[in-house]
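The complex is shown incomplete by one protein chain, all other protein chains being positioned as in the whole.
Note that the chains are named A and B in the order they appear, and that numbering of residues resets to 1 at the start of each chain.
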Amino acid sequence: MSLPLLSVSDYSLSYLTPRGPLEVLEHVDIDVTQGEVVGVVGESGSGKTSLAWAIMRYLARNAVEGGGSIRLGADDLTTLEPRRLCALRGGRLGMVFQDPSAALNPTLTLGSQLIEMIRRHRRASRTEARALAIAALGDVDLKQPEAMLARFPHQLSGGEKQRALIAGAFACRPACLIFDEPTTALDVINAAQVLDLFARLREDTGVAALYISHDLALVSRIADRVCVLEKGRIVERSPAREIFAAPTHPYTRRLVAAVPDPRRRLLDESPDKASQPLLSMRGIGVDYGRHSWLARWLDRPDRRFRALAPMDLDIAPGEIVGVVGESGSGKSTLAKALTGLVDHPGEIDFDGQRVATRGRLRDDYRRRVQLIFQHPDASLNPRHRVTELIGRSYRLFGLPEGETLAQAVARSLREVRLEPALARRYPHELSGGQKQRVAIARAFAARPDLVICDEITAALDVSVQASVIELLLSLRRHHGTAYLFITHDINLIQQIAHRIAVMYRGDLVELLSAEAMAAGPAHAYTRALLAATPLPVSRPSVPSVVSHATAQPQGTPPHDVR
Amino acid sequence: MPDTLKALVRSPQGVVGVAICLLALILVVLGPWLAPYDPNALSFTARYQPPDLDHWFGTDQMGRDLFSRVMVGAHATIVMSLLATAIAMLLGAVVGTLSAYLGGRVDEAIMRTMDAIMAIPSLLFALLIVSTLGKSDINAVAAIAIAFTPGMVRVARSVALAVRTQDYVSAAIVRGESTRFIVLREMLPNIVAPVIVEGTVRVAFAVMLFATLSFLGLGAQPPSSEWGLMVSEARSHLFTAPWMMIMPGFCIALVAIGFNLLGDGLRDALNPRSRV
Partner (left out) sequence: MTAAYLGRRLLTIVYTLLVVSLLVFGMTQLLPADAAVTLLGASATPQSLAQVRAQLGLDQPAWLQYWHWLSGIAAGDFGRSMRTGQDVAAMMFPALGRSLLLALLALVLMLAVAIPLGIVAALHRGRAMDLVVAMVSYIGISVPEFVTATVVALLFADFLGWLPATGYVPVTESIGGWLAHMVLPTLTVSMILVAHVSRMVRSEMVDVLASDYVRAAHLKGLSPRRVVLHHALRNALLPTITIVALDVGYLLGGIIVVEEIFAIPGIGRALIVAVQNRDLPAIQAGVLIIAATYALANFLADLAYAWLDRRIQYA
């Protein structure tokens, strides 16, 4: 084995806080050799991002280094003088960030940001740098690279921005690149394309890379070796292919078990084949904006935006229906339409009774259909205590017989496996997982028949997600609740749904059973989505997904309203 | 609330702000009892005395003890400013929240009108109102209250708009809460805090504006010892007795600094997420 190009050895880092030092990295050792990709996997708070900043020598003010060294080739970065460090950054040692929109200055054109970087590190003149920038953008398959240079970041899509940033990083001929969750902010198919691009460029240039992510399945797919980081310590290192097959450390085992695997169903019993569906919707569709008579008269373009094309769907009692789609697919709009937050022209029958076509919903429906939001930070009023948050459901929908409000709240908390003592807390005094459990407790306090879950685990760590999912399933076993489970994670939904609705740009493209999904879906978009999603396995070779990923759904309906 | 107070005194600016404002409060309540002399007692033998142990702030052209006058005058300056700001805050919160809640064209009309009123500088606006209603301190309060209202409307509305789109409001709508409950229990507690912060900072501004009106002869009237009026009266004796102007001027600035610091301290302390 050749000498490592990037070598972090026995490195420790802590932050000074008012309550004493907080250790974020403890005795970390990582080597990356020429042409190798090393993955670093960890949950939030594991110190993985601090590690990236430490390597880039961009430390927070209250950071204190506890010894150890970080070497790039022959240079020790921890002692390198600022001028040489500056020349190194973005040049021999590059970085690609999580959120491409945040990494670009919104008031400068893409061209000026790329060119300044290339001029700095390639010592090129302005015209040479411009030519290099155009070539680099062409390299990452961006169309019309010249026109691209004159655009501002807000005029580019997320995928385009990330590809442009990768183009810039590679144009400066790096020896080593740090990737900090470069695909987390992107949709699945865009992410797959970016990953393919990365694989190709890596092959061409032989760059060494440190790839940081929370996504074990993804890292195991693109990295040669994987390091698992838990609370600042590397607890396991193994070849990427073996991490799922033979995890050794207990933490890794827990993590591996928590990663959604579509082939491992968490649900075996099928729903009762009831005579009538619990909820039946017909022609639920939503258009945002309006086309006023004045605009019509002035012959202005119709600015209405179709968020959701009219769709039909039935949900049986106790059934879990998954809704999966990328951002902008209309899946959250569906939740809003069903709960009366937006108007729709369709019909909803609940338990055999017509609910309302528009506007006011019956109290009975409001109790029996509950909604849980994605971000508990936003859906729990920061000025109310947990007891008020949950108690509100009991006040509105009635207390069970023989229980006081305090007893009911305590029981609700126990039901979602929280200490009843937490009732006195405010939301900001709880962890992310605890907050989402409070939101779940609030929904179940209404004794609902159907709970609509709108991406409720998207903001949570994978192990917390697993425990929340487990909780939902056990609540369902207990109460026989049906779920409409909205998510972007096609692996997760295959584990828990009876039937899955696949949505794309406001249209329901396919509604199929989980078994049919496992056997191979009919629609090209669903296939593309599946192909773009990394599976938690170590496969000997990864087939390219680009050909599938670029496929558009066939017969996409027209999106204008008229 | 005790939590807020604890968070408030944890920051240096909060501590200083609370200290100055407490001092001001003590002056307002106890000023007349604490004053060592009668603020209006004339003394020909003790005219133009520079500050010394007997007269801490010196005396004026009529031999009145400035320290006593400042202590008694605190009442006029601070109470009037608080009153004016409180009225503006209340009006602004109601109109702003309503405007945000109604939305659409009503909101547009209200906000454009508030913008239009803000095109008249507050001092000029106050000047106009006082000259219409007549010179008196109550009219000055009304003038400042009206002049401040559009600004408070803007703040309250922008906060209310942001709160309106929060998921917890959507959650309340979904579970079928009454409009009354949503506005009063879900939205208002989240609107009040930023409005109070803005109001506190505005008290500082009101103190200065009120003093300026008195200085121009349109606020408090002699023989009141309102601080702005004291500065105004001291102007003609600037060269013989500069302390006459410096002492009340210093007090105005100190109180204004106090409320500015308190407002900034409250802003940090009332942010529920910064308090861990």
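Keep in mind that, in the parts below, contacts are C-beta pairs under 8 Å (C-beta built on N, C-alpha and C of every residue); 3 or more make two chains touch, one makes a residue touch a chain.
Values in this document were obtained by computation on a predicted structure and should not be read as measured data.
Checked against the full complex, the one of B:M62, B:L98, B:L161 or B:I257 touching the unshown chain is B:I257. The missing chain, though absent from the display, is touched by one residue of A:H121, A:R306, A:H384 or A:R476; that residue is A:H121. Checked against the hidden chain, the listed residues B:A7, B:A46, B:A204 or B:A220 yield one contact partner: B:A204. Seen from subunit A, the chain kept out of the figure touches residues 56, 58, 61, 86-91, 95, 97, 99, 102-108, 116-117, 120-121, 152, 154, 168. For subunit B, the residues touching the absent chain in the complete assembly are 112-113, 115-124, 127-129, 131-132, 134, 204, 208-209, 211-212, 215-216, 228, 231-232, 235, 238-239, 242, 245-246, 249, 252-254, 256-257, 260-261.
We adopt the following convention: only the chains that are shown with their structure count from here on.
One finds 47 Å separating the Cα centroids of subunit A and subunit B. Of all residues in subunit A, only 336, 339-341, 361, 363, 366-367, 370-371, 373, 375, 378-383, 392-393, 396-397, 426, 428-429, 446 touch subunit B in the complex they form.
Of all residues in subunit B, those touching subunit A in their complex are 166-168, 170-171, 173-177, 186, 189-190, 272-273, 275-276.
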